[in-house]
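Of the protein chains in this complex, all but one are displayed in their positions.
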Amino acid sequence: MEKERLEEVSSFPKDRSLENMKKKFKISKPKGKLGVLIPGIGGAVSTTFIAGIEAYKKKSGKLFGSLSQMGTIRIGKRTEKKTPLIKDLIDLAKVEDLEFYGWDVYPEDCYNATIKAGVLDKNLVDSLKDELEQIKPNKAVFNKKFADNLNGKNIKKEKNYYKLAQDLIKEIKAFKKNKNIDRLVMIWCGSTEIFFKKSKIHDTVTSFENAMKKNHKDISPSMIYAYAAIKCGAAYANGAPNLSVDIPALTTLSKKYKVPIAGKDFKTGQTLMKTILAPGIKSRLLGLRGWFSTNILGNRDGEVLDNPKNFKTKEESKLSVLEHIFQPEINKELYGDFYHKVRINYYPPRGDQKEAWDNIDIFGWLGYEMQIKVNFLCRDSILAAPIVLDLIIFMDLAQRAGMLGIQEWMSFYFKSPMVGENLYPEHDLFIQSMKLKNTLRYLAGEKNIDHLGLDYYYE
Amino acid sequence: MEKERLEEVSSFPKDRSLENMKKKFKISKPKGKLGVLIPGIGGAVSTTFIAGIEAYKKKSGKLFGSLSQMGTIRIGKRTEKKTPLIKDLIDLAKVEDLEFYGWDVYPEDCYNATIKAGVLDKNLVDSLKDELEQIKPNKAVFNKKFADNLNGKNIKKEKNYYKLAQDLIKEIKAFKKNKNIDRLVMIWCGSTEIFFKKSKIHDTVTSFENAMKKNHKDISPSMIYAYAAIKCGAAYANGAPNLSVDIPALTTLSKKYKVPIAGKDFKTGQTLMKTILAPGIKSRLLGLRGWFSTNILGNRDGEVLDNPKNFKTKEESKLSVLEHIFQPEINKELYGDFYHKVRINYYPPRGDQKEAWDNIDIFGWLGYEMQIKVNFLCRDSILAAPIVLDLIIFMDLAQRAGMLGIQEWMSFYFKSPMVGENLYPEHDLFIQSMKLKNTLRYLAGEKNIDHLGLDYYYE
Amino acid sequence: MEKERLEEVSSFPKDRSLENMKKKFKISKPKGKLGVLIPGIGGAVSTTFIAGIEAYKKKSGKLFGSLSQMGTIRIGKRTEKKTPLIKDLIDLAKVEDLEFYGWDVYPEDCYNATIKAGVLDKNLVDSLKDELEQIKPNKAVFNKKFADNLNGKNIKKEKNYYKLAQDLIKEIKAFKKNKNIDRLVMIWCGSTEIFFKKSKIHDTVTSFENAMKKNHKDISPSMIYAYAAIKCGAAYANGAPNLSVDIPALTTLSKKYKVPIAGKDFKTGQTLMKTILAPGIKSRLLGLRGWFSTNILGNRDGEVLDNPKNFKTKEESKLSVLEHIFQPEINKELYGDFYHKVRINYYPPRGDQKEAWDNIDIFGWLGYEMQIKVNFLCRDSILAAPIVLDLIIFMDLAQRAGMLGIQEWMSFYFKSPMVGENLYPEHDLFIQSMKLKNTLRYLAGEKNIDHLGLDYYYE
Partner (left out) sequence: MEKERLEEVSSFPKDRSLENMKKKFKISKPKGKLGVLIPGIGGAVSTTFIAGIEAYKKKSGKLFGSLSQMGTIRIGKRTEKKTPLIKDLIDLAKVEDLEFYGWDVYPEDCYNATIKAGVLDKNLVDSLKDELEQIKPNKAVFNKKFADNLNGKNIKKEKNYYKLAQDLIKEIKAFKKNKNIDRLVMIWCGSTEIFFKKSKIHDTVTSFENAMKKNHKDISPSMIYAYAAIKCGAAYANGAPNLSVDIPALTTLSKKYKVPIAGKDFKTGQTLMKTILAPGIKSRLLGLRGWFSTNILGNRDGEVLDNPKNFKTKEESKLSVLEHIFQPEINKELYGDFYHKVRINYYPPRGDQKEAWDNIDIFGWLGYEMQIKVNFLCRDSILAAPIVLDLIIFMDLAQRAGMLGIQEWMSFYFKSPMVGENLYPEHDLFIQSMKLKNTLRYLAGEKNIDHLGLDYYYE
């Protein structure tokens, strides 16, 4: 028994055997179709995602960047050399079984929207024209107050929020029935809504429903979508930084309806880089004087964020990252006084090819200063598309396993991870990755890995 | 019991209690002085380290960058909010108890060597003049064949390698006795020796000693130092990429003499950054086409590495990093064919202020390409000095705990971590950090952390 | 005669001989002291300039960056190999003859202000303490409306603008008399004032004086200083982007009082770089899609420019540069539609060490795109100080030569060069440099250089 304690894999005692665990989280098989509901289906992220899926089905594209499709996972000790694909370890929904349904304020079908987004090569998109043309956005629930820079006209006429929710529910149920869908996931790919804080009306399901009925000013479209999703038993993931499902009323509702929820804000370019670098800097106890981040991008996202009210929502999401990783309250001398500034600049020459430039002022031994500069020539939608896929696949897994409410193990994918009450979010990408992988190991009945590994040396 | 399995801390079962564990690794108290033996004591790293310690003792400098001095460690669940300093969790040798002894091919005392290195402000160094002047390098074991660009004359006259080792042992023992030293650690801070491979003479203690007696060409000075250290019961850590203690003869000897050993090559600027970024890229399943790394530096290290034979040793050390992190054999489509090139350029205008520029060519969803460029304006010795301190402190801990032979948990500090036979090294900084911290938790009788954390949601 | 036409030096016909030219611009000898009047004498630029002059006088510092002190000038044909120092070609005021007088809203003497600015090493500043302490700022003409982020209290009590001007005139005359000054130059080193446009009251001397008497809202402090300078016969150069002397009333007045004037806005870091790169790009007919410029800086200048109203003045100054160099109206296909954005970010960790990052999107043959990224780790005041010196020296030369009104040949030093009516400004640094040097050649009675040089091949 002593030996076990030395191992770099944690024990999996008998009474927590695979059989036993399965009583807790019974994972049903992913049979039939998985319906994917997408508000903002005409945007760059959605269309890049959908076109990628279609290309994959035609064997003209590979789903690089997707953990659920290409990721491996180490099982057992290093010397066992077992690193299966995740999808070979645990039953996941198949890409071929996804069926799309969505809404957008712009009326273009998915082919035209993909062309307009300008992310993918025209040759590729043209080769998928038949498939993409069939995906057409339904009229959106929209409120210009929350995204003033959008001018689409493909909008539902109904004005009452509660009735709009009922309309969405009806639509979703019809889709499920017509297309013979087995399970549902909704993923918010719409634009960032303007910044506002939780208020009392977000406290309970009742107060929230009453506020919807009265068209209260603190009900945003993304909340109406989230409400409808949960009521239909659809898992819900939020790719933007606005509140949406992150209010007590809806987290409560999600437990009641036994659906998993997750958010907020896909972690793509600069913040992804930040949550890679910051844990590294901190692990070495290098101090931080300042971190200046600027972005240039020219897509629809850039246009929306050129509005200071919408940028405020994004800024809050982006700023919190460093505070949580560096824990200034614990490491005062190192992190008690750093200056963090984030800028996003609309710069049309770049289109979707976002570019980030970071300047990081650190200090080490005796206070001597050093600088790290990172220039990331990234592609926003290319980084976001595999996140969309993984979230769909893993949220479905969660639902099949009976995991309800907030899915903290999805933190890996978000700039502002939703966590349970009284918990602080983990922003460190490597903690997030370990959380995700150990959860998968757990669900598969495999031992956790904690990298202790003294056993190799004291046998 | 089920609940325990959901926790983000691993269980610490009763029969592996603190008492029980202590039978395995009995940690003796760090009483008395800790002797620090430094080959290459006059170099930039050594002098920056020693001057820092002296500044700290006079309260004119802080030991930023040192995990052993400033690092905290989370204990228990997130909700417990316990994050003590590591040195409050576990007994470590005190900085005030370090006593230095060293060798160098250049005869300058530590004050003059620190000035020559040009790393620290003259004002600061002058304020430490009295202390630093007292530290004088002893004549070095040196062989120009292994470091042709060095021209120092402060060299032992004895020519026979075995007798040189005996001389070192005599010196060390005299130092221990004269200064009333309790325990010893040797840390190689000398220059990088030229590249050569293990041969038969390195296989056993006997073959090694015979080879020393015959001045065999495959015995380098750093091996002679390592041999002497082990024979004196001193822990040995190797800060350069040359073989030194990383040969079967000496790892065997280390177990026999019950001393911990570790290496190779302090992980400072560019490689540190690489082992931060590469795991991040890999965690997201972003593919890699190429990684080009170039460095400019103008210190003694740069001068030595301007010799292709010495650079070869460094290059091997630097190149292996990516191979191990990306595991091309497991992820062929993503990492099966990347191009990795490392260049070091001697560029005098910069002195010790090494600058690294990396260009990383990655690809994501459907193969679309992106670029990450990192420009690190670092300071080589400022990054290395706290590593020297941590290694001294933790190697001493290991020795007091009875941990002998290769200390894999020190991988965190090395470009080419030494590991046990049949094991691959872990290069991922975050795995290394977790390994280090879970080892400390283990030694302190605390539960390991594996970040599962489902318990917060299913109570 | 044909030969002459082929030469790379332009002819200097007999009737435009040195004698003849001197009738036009009689250059009097620079005898006696040159009084230097500096509004904003306590800022980073002023103190760096003054401390540098004092260091130079004590032989502890060199005036790198100054064309008047270190610049050479080619005379005649390449084969003649004549490149004297400019100051050996033409009589210039000596650095030793400068006598400083200034105003500032902060009361610190020049020693304390230099320390506060944090630009220069404390050791150096301390060695100049005696000299610097003697330079104390007089109470400033100040109006918070024009620089809201400044909170100094060292302000003149008089409220009427016209009377304030008279007070300044009195002060200046007293200074001239008391210190036995021969000639005067005023150089505006104060902060950037908020943006506003010329109005009718700036049209004539009379309307301007009337407006001063009535405390008109469009009279800013820098205009009052400029007015006082001209009335005292002091040359006036404007180092900030605000209008100041750049209004018809004052250019008219400058001609009447026979004083040279110049402006606006010292061309230091990013804009300097822009006027180097843009002409290069244009010379090769490479097209421009966009130019994104961002800055981080943490000095007083950064603080003032954090106010959008003040930034607006700076932005206008910075933006016009590219328009003028690329001439979109002439080169529509190449430059008809580029996107230019300039950002300045207050970022305290950097202090005076401004950093600029530029991204330039260009295109070439068949429209293929390329990118240039420039990262300039500059020091604002270090770049500005030699400009201050050169302007003092050359404006004095202009005055001694009888050159009155706008000095376009000083364009080399300014972000927004003042030029005569109906002329467009030249922003290309190389045209500016040639203009400056050919003017010096002209004043010295030497032939101009136009780099034709066919003569070497057809003799």
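Order as written gives the chain letters A, B and C; numbering starts at 1 within each chain.
The rule we apply is simple: a residue touches a chain if its C-beta (ideal position, glycine included) is under 8 Å from a C-beta of that chain, and two chains touch if they have at least 3 such contacts.
Source: prediction; values computed, not measured.
Residue B:E355 is the one among B:E54, B:E355, B:D396 or B:E426 that touches the chain missing from this view. Taking the complete complex into account, C:C378 is the one of C:I115, C:I224, C:A237 or C:C378 that touches the chain left out. For the options C:S46, C:N242, C:S416 or C:N438, the residue in contact with the chain missing from this view is C:N438. By the touch rule set out above, chain C reaches the unshown chain at residues 1-2, 4-6, 8, 10-13, 15-16, 20-21, 24, 48, 52, 55, 61-67, 70-72, 78-79, 83, 120, 124, 272-273, 275-277, 279-281, 283-287, 327, 330-331, 333-334, 363-368, 370-379, 381-383, 385-386, 403, 405-406, 408-409, 412, 420, 422-424, 426, 429-431, 433-435, 438-439, 442, 448-454, 456-458. The chain not displayed touches chain B at residues 289-290, 292, 294, 296, 338-339, 341, 343, 345, 347-350, 355, 357, 359, 361, 373, 375.
FYI, only the chains that are shown with their structure count from here on.
Greatest Cα centroid separation from chain B: this falls to C. Taking the mean of the C-alpha atoms as each chain's centre, chain A and chain B sit 38 Å apart. Per-chain Cα centroids separate chain B from chain C by 53 Å.
Among the residues of chain C, those in touch with two or more other chains are 375.
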